[in-house]
Structures are given as structure tokens and as C-alpha cells.
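Note that one protein chain of the assembly has been removed; the remaining protein chains are unaltered in position.
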């Protein structure tokens, strides 16, 4: 990461936010993982009765709260990774490499089957 | 964002990954929001029977799969934001501003109550 | 409830199962609520890439694991209600009454909007 990195900036800002409010006592990874799961479900709630097609073309009115829920998920994910000492971007890069091996292009093209069923 | 931005790089890489495999047909926001929720729960599973204290000091053996699940959450979050045309970092910055107004330092110090109960 | 009630029987059986294994020490409502959420997500996983239509006509091979996940959700829900001293069937009856007031037939027919938007 470098000084211009958005994830690093957000991490520092969110840690400061929690410290100013004396919230790190509540931010046990167990609790943050729960909060993250709750936010992911609040995001899902906006899509639960929509068809797939409709979910691809949200109106501006539908998109605004979805954007806020997406932000909440990222915020808790950054806090959780920070409390666990995990470099979020590097973890994603490593996982993409693993996925590339699990899902070789020629075997997985056009199919969403789990790698264990390929 | 600029060229060195980790989130922007990951977004492009993940879009390419999906396109190579012809997976964008499956990546309706409704489906990605489900997948994100599923990954968040798989992350939570590692903490469900742990005490809060134990969750703060994971062993290396416990941390490794947690790091992978965290990566999976970020990966689906980036894909979802990309399909919806949302700038993830900017959405988080905007939400932090909202949160700073909802949770003023003096009112929320040491208390994790919802802003509606402050 | 009476002696032939399935929910009451399952509740007693599951409490015995936990006690025999000395598991009630782990069954704090906080932990059971996490486990319930994790099982609900494992159930959702089976549907995440399916279209709505396909989800209405699962093959026998698809249905079998779905049935097991549904059972897991019920099992944790019964355990959680038991630890909290909640009568599950009565709670559902009470909630159906609330929902009937929130969603009057004439206003909500054919529309899945939240009652706050009716």
C-alpha cells in the first residue's frame, strides 16, 4: 500500500473513528463478523423480492440505499481486517490466485458450478 | 482513484476474471448480494462458538481460513459494486460522514447504542 | 402445546441432545443466533445462482441437501427459543396477527411492498 491507497486511508480513518468513541472494546472480531453479516443481509433485503433482471437496472431511488448498505459492509470488513492485522487488498489478491487455479478458464466457462463439481 | 489504487486494480481484475469465464450472465446484483451474504456467514461460522476474548487472539491455524473468507467477502463486494456502477471507496467515505453526524463523539463515547436510541 | 405436538417433542429431544454432550455451555443465545444465521446462509447458498423459476422446480438431487439445511435452521431456531424460554408456535401466531394488521388484504394484494410503503 502507499499513501494514496484508498483502503489504507479508510482503515486509518475508521480506526480513529472507533478510538475517539472508545468503541474498540466492542470491536472483538466475533462481534464485527456478526455486524458484517447483518449488514450484508440488510443489503440483500433490497433485492429479496426483485427479479434478476430488475436487479440489473435499479432506479436511482432504489440505488441510493443499496449504495449505503454496500458502504456499511465495506466499513465493517475494513474494521474486522484491521483488528485481525490482515492486509485486505493482499488477502484478495492471494484469493484470486487460488480461484484462478480452482476455476481454470477452459473448464468453468459459462458454468457456475462449484470447483468441487467441475 | 488513481493507477496505484488497490480497489480499482482488484475491480478490473475481477471483471476480467468473470468475463473470461462468461460469468457475468450469473452476476446479476440479486445473485451477487446473495453470494456476499453467504460468504459473510461462512466468515462468521469461524467465530460462532468462540468467546469474544478468544476471537481477539486467533492462532495462526485459525487465522488462515478467516483471511480467505474475508477475501471472498471483499471479492463479491467489489463485483457487486462494479455491476451497479458504484465507486466503493467513495461510498464508504460518504457513509463515514453520515455516521459522524449520527454518532457525535460526545454522545456515543463508550456506548454502542443505535443512533436512534442516543 | 400437547403431548403430540411436533415442536414440543423436538424441543425436548434437542435439549436432551445438547445436555448429553454438555453443549449448553456453548449455547448462549448470542452463539445460537450466529449459528442460525450461518445455517440460513448455507441454505441460501443452494439458490444463489439459480433463477427463480429453477428454484421452483428443484431436482431430487438438488432438494435433498436443501431439506437438510432447512432442518438445521429449524433445529437451531428451536434451541434458541428454548434457551430464551419462548414458545415458538405462539410467537408465530402472535406475529401472524401483527402481519395481518400491517398488510390488510385489500392494500397489499399482488404487491410485496413493505408495510411502511403501503
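The chains carry the letters A, B and C, assigned in the order they are written, with residues numbered from 1 in each.
Assume a residue touches a chain if its C-beta (ideal position, glycine included) is under 8 Å from a C-beta of that chain, and two chains touch if they have at least 3 such contacts.
What you see is a predicted model; the values in this text were computed from it and never measured.
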item: Among B:9, B:22 or B:52, residue touching the chain not depicted; value: B:52
item: Interface with the undisplayed chain - residues on chain B; value: 34, 37, 41, 49, 51-52, 112
item: Contacts of chain C with the absent chain, listed as residue ranges; value: 1-2, 4-7, 10, 13-14, 17, 20-23, 25-26, 28-31, 33-34, 36-37, 40-41, 43-44, 46-47, 50-56, 58, 63, 66-68, 70-75, 77-78, 80-81, 83-84, 86, 88-89, 91-96, 98-100, 103, 105, 108-110, 112
item: For chain A, residues in touch with the removed chain; value: 26, 31, 34-35, 37-38, 40-42, 44-45, 47-49
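The criterion applied here is as follows: only the chains that are shown with their structure count from here on.
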item: Euclidean distance of C-alpha centroids - chain A vs chain B, Å; value: 2
item: Of all residues in chain C, the ones touching two or more other chains; value: 34, 37, 41, 49
